[in-house]
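One structure is given below, encoded as structure tokens.
Incomplete set of chains, arranged as in the complex.
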Amino acid sequence: MAVVTQHKIPKWKIEEVEELTQKLKEYPTIVIANIEGFPADKLHDIRKKLRGKAEIKVTKNSLFELALKKAGLDESKFKPYLTGSNAYIFTNMNPFELHLFLAKFKLKRYAMPGDKADEEVVIPAGDTGMPAGPILSTFGKLKVKTKVQDGKVYVLQDTVIAKPGDPIPPEAAPILQKLGIMPVYIKLSIKVAYEGGVIIPGEQLEINLDEYKDEVMKAHFNAFSLAVEIAYPEPEVLKVTAQKAARNAISLAAEIAYITPETVQAVISKAMTKAYALAGAISGKVDLGIQVPQ
Amino acid sequence: MEYIYASLLLHSAKKEINEDNLKNVLSAAGVAVDDVRLKAVVAALKEVNIDEVLKNATAMPVAVAAAAP
């Protein structure tokens, strides 16, 4: 029976499964991305960017499932994600690396009614190439100053019509399209990633690099502070330890009013601070004939 | 600030801050003493726990550190 069924499968399908199986064996990392409603030309852009780092295949879920079986992978792990239209990405990068790489380049599209701006939307000064007509009132609504020159709409100065996060005025959409301004970002939505037996849901792939930077900084700072505390013999550390020791010495000297050229400033400051505190404490009752800083 | 410095000098020398002592110190420093002010300062300082005030004055930097978010 199985043999008979297989004969009915078109040749291209067999070849496609064969190719997918090969890639599943070749690459350690597999990423499934949702391309429902994703513009084909943008997918093409991504494919270009990934050249040499990863391969993208758009194929039927059923064929991918077959390939998983043939490659000896546990298809049950992938099953929940094999719905809708998917692109399959094969790469040697680890899933987080791929995700960071994809996040690095911004894909943009034209605004549609209801969109929010992902970046500042500016109508630039100059000839719009649009014939003067009813469109002038739209420019007026957007508070863009124009004049008509040779029958064309001419914008007088660069005008911001939306800041990042602002809704883009719906009437601006056709103008922006005419001017070739794409203020909305799109990104490939990753459903799941797989590497070496580990399934990582897409939402876990988000990495905030600033957080990592902060953590590295904090870890280093902790280490540095600890090193200072134990006078770990590295010049950079001892510089701070010595400074701390000197400061300790000056504070102690100030406390016992031990006057030397190095400490005189600290000692007097301390005496002054005390004097003003006391003056402040009685300034409400006595006219000391001075200004007490509050 | 002469009256304050003189008072602190007496305080740190563990001498009583009264009109006579304060007047003595101020005169020794060549300050022409104003009796009204003298009385007022002595009276006001009687109401104050000087050690407490001085302690807080020194405690300031710590307070600031704690206030840092």
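A and B label the chains in the order they appear, each numbered from 1.
As a working rule, a contact is a pair of C-beta atoms (placed from the backbone, for glycine too) under 8 Å apart; a residue touches a chain by one contact, two chains touch by 3 or more.
All figures in this text were calculated on a predicted structure; none of them were measured in a lab.
Written as a formula over the displayed labels, the complete complex corresponds to A x1, B x6.
One rule holds for everything that comes next: only the chains that are shown with their structure count from here on.
Across the complex, subunit B meets subunit A through its residues 1, 3-5, 7-8, 37, 40-41, 43-45, 47-48, 50, 53-54, 56-58, 60. Residue ranges on subunit A touching subunit B, taken from their complex, read 270-271, 273-279, 281-282, 285-290.
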